[in-house]
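With one protein chain withheld, the remaining protein chains of the complex are depicted in position.
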Amino acid sequence: MTPALADAREPSRRSYWRRNQRRLAPALFIAPGGLMFLIYVVIPIFRSISISFYHWDGLGAMKWAGFGNYAELWSDPAFVVSLENNLIWLVLYMFAVPAGLFIAIFLNQTVRGIRIYKSLFFFPFVISQVVVGLIFSWFYAPDFGLLFKLTKMLTGHGIAVLASETYATYGIIAAGLWPQIAYCMILYLTGLNNVAPDQIEAARLDGAKGWRMLWYVVIPQLRPATFIAVVVTVIGALRSFDLVSIMTQGGPYGATRVLSYYMYEEALSEYGYRMGYGAAIAVVLFLIMMVFISGFIWKMYRDETER
Amino acid sequence: MFPRPIQQTRVTTQIAYRIALPVALIIWLLPLLGVAMTSLKPASDLAKGNYFGWPSHLAFVNYADVFRNSPIAQYILNSFKVTIPTVIGAVALSCMTGFALAVYRFRLNLVIFFIFVAGNFVPFQILMVPVRDLTLQLGLYNTITGLALFHISFQTGFCTLFMRNFIRALPSELIEAARVEGVSEVKIFWYIVLPLMRPAIAALSVLVFTFIWNDYFWATVLTNGSSTQPVTAGLYSLNGQWVAQWQLVSAGSLVAALPPVLMFFAMQRHFIAGLTLGAVK
Partner (left out) sequence: MVQYSRRGIAALAVAAALVASTAAADTLRIFTDTSDPAPKKAFQTLINDFEKANPDVKVKWTVFDHEGYKTSIRNFLSADAPDLANWYAGNRMAPFVKAGQFLDVSDVWKKNGLDKTLASALPSMTIDGKQWGVPYTYYQWGMYYNKDVFKKFGVSVPTTWDQFISDCAKFKAGGVDCTTTGTKALWPSAGWFDYMDLRTNGYQFHMDLTSGKVKWTDPRVKKVFTEWAKLIKPGYVTANAAALDWQDAAPLLVQGKAATYLMGNFAVATFKQGGMKESNLGFFPFPQVTPGVPRAEDAPTDTMHIPAKAKNVKDAKRFLAFLASAPEQTKINDILGQLPVNNQSTVGNDPFLQQGFKMLSTAHGLAQFFDRDAPAEMAKIGMEGFQEFMAHPDRVDAILKRLESARERIYKN
């Protein structure tokens, strides 16, 4: 693309716009979307960071707090629990990646009706997390829930998952994994479709099969799918707000809090009037997320410049 | 193809696979099937403790009750009122931003692009307090417009990523040729690039529709009450009213989930194309 070349034609009869449109066009095309994004996403990030240095109940005047909110975080048991739970979420949510791959391999056949099977396996992803949360609340309900009955049958003693501080977080994560596995599955199904058949055949002739084939031939070719799967899973794990809000509201006694929910609780829930403190929690969550975002951007940058 | 096509294996394996498929599906969808069944049970079944057996009769009346005795129809209408403008707005804006970032070379190109990408991944909570304040100051708190404006802006990030990469993959010769002909930039966008973007627009539309329909967090933060709240948030407050009436909770949940599900089955190809963008290179 060489702008000079196009401009060289008919230099005299041009308005300012016609002479400069190549230079102005990108700004004009970006302006509407860019401006909205600036106002609603970019600026609020900086505003949140600034609010996190104040004491503010959202009603009266803001009072400078310096690093007070951040200092308080470390001695706040609820914050520590939330952080730990976020970590558990991150680690366990990763299970969605191999599980999605496994189901994708299972479904990657060409028998009759397989398309319907694929769609139905994918189905949980399309449903709102609110509905997923309600479905699993029913599944876990004490006394009559399916899981309660099942554990009662097996052990003689039913487990009310969401009432137990030990199991509740895992119960919610299991609910979250359901759509997440579906998501990873669809990524891998698409990936498997694009695995080079000649390489597979060549490896087969060399006697590779089963696990060895999967590990040495297929998975390396699925790298782009794996990358996206990991990225969306990490983000999904750190964004886990809906399920916690629907299934336990952070309870029992705060055992299932995660940072995203705790932030909302402190700033805006029925008893939360601490916008500054909430903002500080959000900033911590943002910084954690930033680690992953930077990695993602770095990879994109490399891809872009290599091209 | 991996794994080895089932047709090339022993007969027993083939039969086992045929059986395993539906069994696995039923286990996979067990929670959903349970809820679907519960939604068809008369209240008396639940009172008697018949939680797992077949319904004594199919109580479609639960669905009628949900519509008659709750504002769920209003909630669903609100959802459409938020979702449809958002889809149009975000897709329109990102067609332009994506076009600009894909076609032109200028100094800040990559920086702007990466800001869109990064912004798309930030946790909602860091936006919550300022966005709520802004919406309040604009007098748009608890309005469909306020919620849709935010969604449009935020979705523009993801959509720009998508559109830009899509346009990048289009043959650039078309644009070059048009320029040589002296076609203006606006016309290039409108008459040359936009028609080629149809599949991307379709894919994004279904994706954004699903994302926005299923949004719960912003619905909670920016709206309240049945006159403006979309169905996700509405379902949450109905859940508070319907405690212990699982037949209603189930029926309401399924009704709320229906539009994106229909959308998915109708536009499956586009949906998956959008979702798996980048999964293959």
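Going in written order, the chains are labelled A and B, and every chain counts its residues from 1.
One rule holds in what follows: contacts are C-beta pairs under 8 Å (C-beta built on N, C-alpha and C of every residue); 3 or more make two chains touch, one makes a residue touch a chain.
This one's a predicted model, so the numbers in the text were calculated from it and none came from an experiment.
S.K.: Given that one chain is not shown, which residue among B:14, B:145, B:165 or B:237 touches it?
M.R.: Spelled out, the listed residue whose C-beta touches the missing chain is B:237.
S.K.: Identify the residue among A:17, A:67, A:216 or A:253 that touches the chain left out of the display.
M.R.: The missing chain is touched by A:253.
S.K.: Among B:5, B:139, B:182 or B:199, choose the residue that contacts the chain missing from this document, as touch is defined above.
M.R.: B:139
S.K.: Could you pull out which residues of subunit B are in touch with the chain that's been left out?
M.R.: These residues of subunit B touch the chain that is not shown: 132, 134, 136-139, 141-142, 224-226, 229, 237, 240, 243-244.
S.K.: Tell me which stretches of subunit A touch the chain missing from the display.
M.R.: Residues 39, 43, 46-47, 50, 55, 57-60, 72, 75, 77, 140-143, 160, 162-163, 165, 248-249, 251-254, 265, 268-274 of subunit A touch the chain that is not shown.
The rule is simple: only the chains that are shown with their structure count from here on.
S.K.: Could you grab the centroid distance between subunit A and subunit B? Build each centroid from C-alpha atoms only and quote it in angstrom.
M.R.: For subunit A versus subunit B, the centre distance works out to 14 Å.
S.K.: Under the definition above, what is the set of subunit A residues touching subunit B in their complex?
M.R.: 1, 6, 9, 18, 21-23, 25-27, 29-30, 32-34, 36-37, 39-45, 47-48, 51, 58, 105-106, 108-111, 114, 117, 119-124, 126-131, 134-136, 138-139, 141, 144, 146, 149, 178, 183, 186-188, 190-195, 197, 200, 204, 209, 213-214, 217-218, 224-225, 227-229, 235, 238-239, 241-242, 245-246, 259-260, 263-264, 267-268, 275, 278-279, 281-283, 285-286, 289, 292-293, 296-297, 300-301, 304
S.K.: What residues on subunit B touch subunit A, complex-wise?
M.R.: Touching subunit A from subunit B are residues 1-7, 17-18, 20-21, 24-25, 28-32, 34-35, 38, 49, 51-52, 93-94, 96-97, 99-101, 103-106, 109-110, 112, 114-119, 121-132, 134, 149-150, 152-154, 156-157, 160, 172, 176, 179-180, 182, 184-186, 189, 210, 213-214, 216-217, 220-221, 232-233, 235-236, 239, 246, 249-250, 253-254, 256-257, 260-261, 263-265, 268, 272, 275-276, 278-281.
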